[in-house]
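This is the structure I want to talk about, given as structure tokens.
Some chains have been omitted; the remaining ones sit where they do in the full complex.
Should a chain be cited, it is by its letter among A and B, assigned in written order, with residues numbered from 1 in that chain.
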Amino acid sequence: VGVEHTIELRSDNAAGVAPPILDAIVAAGAGSALAYGGDEWTARLGKRVADVFEHPDVAVFPVVSGTAANALGLSALCPPWGSVLCHESAHIVNSEGGATSLLAAGAVMRALSGEASKLTPESVHDALASTRWGDPHHSQPSVLSLTCPTDHGTIYTPDEIGALVAAIRPRGLRVHMDGARLANAIVAVGCSPAELTWRAGVDVLSLGATKNGALSTDAIVSFDPAVAAELVYRTKRAGHVASKMRFQSAQLDAYLTDGLWLRLAATANEAMAIIVAGLRELDVVLLEEPQANMAFVRVPPAAVARLEGAGLLFYAMGGGVVRFVTSFQTTTADAVEAVRRMRAALA
Amino acid sequence: VGVEHTIELRSDNAAGVAPPILDAIVAAGAGSALAYGGDEWTARLGKRVADVFEHPDVAVFPVVSGTAANALGLSALCPPWGSVLCHESAHIVNSEGGATSLLAAGAVMRALSGEASKLTPESVHDALASTRWGDPHHSQPSVLSLTCPTDHGTIYTPDEIGALVAAIRPRGLRVHMDGARLANAIVAVGCSPAELTWRAGVDVLSLGATKNGALSTDAIVSFDPAVAAELVYRTKRAGHVASKMRFQSAQLDAYLTDGLWLRLAATANEAMAIIVAGLRELDVVLLEEPQANMAFVRVPPAAVARLEGAGLLFYAMGGGVVRFVTSFQTTTADAVEAVRRMRAALA
């Protein structure tokens, strides 16, 4: 296989910065402004989020990572003696080094199984039914955390979220969404941001931006003013209030303006659709049905090295499983060429 | 007083971004790169820090705030049952919302007094002498934390640091430096970065960059490999490992290249020197001897409003005390004009 250039499919966080976001950063750098969010960009961001999410009482907290957004958001929802119900594939339980247990003073994760990397009302119901409520020997389920898209590229619809929320409401759990790739889900579902979040029952959202074109910021979006009042303190004392917050706010404001975030995500999703269509014609197994910008594929073990040799950058997960992720920078041409190389490598 | 433009003297973190740093960000955005520090900019930064600090085993961890740098660095130096000795004016005890007590699992601060906002060997000695060592009723002094420049704009010389380190060595305390404005201190003292830090006994440094021209990053600099090994985990689980770390590393690399950080700090210090020279001729009291880019001044209470009316932006601390801070963006013309307005307001 002759390789002219590598094609980046390792992760969407390997990408660069979307030009309108970089422009916004540069523009925010003119002059000086009050630190710690007392600036016009942060004020504007607050209004933007309220507008985009159609929620008047929303609050937004820029943070530097999805882990910070998840762990801080959960720490404001879950008491120290609580547990967070999540899918066993969730980033919060597998890939954040125990961040939530640290920042929520020893709260614990309770990982549940479920098809397509998604929780089901049944598994949630069973978890609640098997809990000894009010018995302090047992961590009390306090939050339902949903990842959308999941870490395996599948998506909850608003109706599916609604059904899960209905399952937990009798016990009063709060609802958190890890939306590290929320834009990709919104585009795939074709719904509004509100429909996939607070209208479906989400109280606090980790809003990803870094994987979809931002330089250095994600955000916590709280639909509950009481939670937001706590996050003012929780973010600061975890070191997550940047003094030059305006440069994060400017990124997020540009990201959410005129649908930029959705256009960037659509580019990534469309590139993945091309790749998935190509993969379906090859001798591989798609481990989950790819619904956003990510695919997990089982290939003959010997093929992994051939794919690497073909100039494709991706993650080999072990056991012949490979992960492909597209980003806002993955062009149609990249996707078509990637399929061509996959076909050759898997021939 | 006729005001054509405001002059920014509130804080150095109100400033924008130094052009070479912005250029470095833009350059780092071309192409894609591995996330979480597996990129060439982060590799280059490691070498740069080793070179600038003349220390082969140094490790550097970009973080989003000085609070993160302080609390994480201290958490790796201080056991949960330890105390951190610091001056009563220190940022870590007054202005970080208890971050260190959170991230160091309940470690506590022990604030000491001292002239010129600086610790003295005597006060440190007295604190150690009054400690019941080995008695678990008492938090065990474990770290000496020095702020240089202090939060009031004074500076420790390498000799002063050495004397403090000598005072704690018999008890084995580790040494942390809050260097949120380290460059301003280095320029003022006229020493090397090594002389003011590890050669004087500092184990872990919070290296400020945001207040001196960076966009969104400070850093923890560890001169102790065992501490660095912990920080790999501590930074991640506090949500302080950015996926697109290259954009922080590129900023820090540019900051430390060809003395940029020192030139930026020199500009700030020189502007402050002009202001201080002007203030000395007025009916005001300088609360500390300004040695870097910051002055605290007591003015007649009625003068505060006149200073504000003169288009000067600054912090009124209460009781007629005002704080002026210059930055890399404060020009000589700004400083001269600021003095002119101060003179008029205080006439």
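Keep in mind that, in the parts below, a contact is a pair of C-beta atoms (placed from the backbone, for glycine too) under 8 Å apart; a residue touches a chain by one contact, two chains touch by 3 or more.
Treat the numbers as computed from the prediction; the structure is a model and nothing was measured.
Engineer: 2 identical chains shown; how many in the complete assembly?
Structural biologist: Here the complete homo-oligomer in the file comprises 4 chains.
In this text, only the chains that are shown with their structure count from here on.
Engineer: With chain centres defined as C-alpha means, what is the inter-centre distance between chain A and chain B in Å?
Structural biologist: Distance between chain centres, rounded to whole Å: 34 Å.
Engineer: Residues of chain B touching chain A in their complex?
Structural biologist: Touch list, chain B to chain A: 8, 10-11, 13-17, 22, 25-26, 28-35, 63-72, 96-99, 102-103, 210-211, 215-216, 233, 236-244, 247-248, 313, 327, 329.
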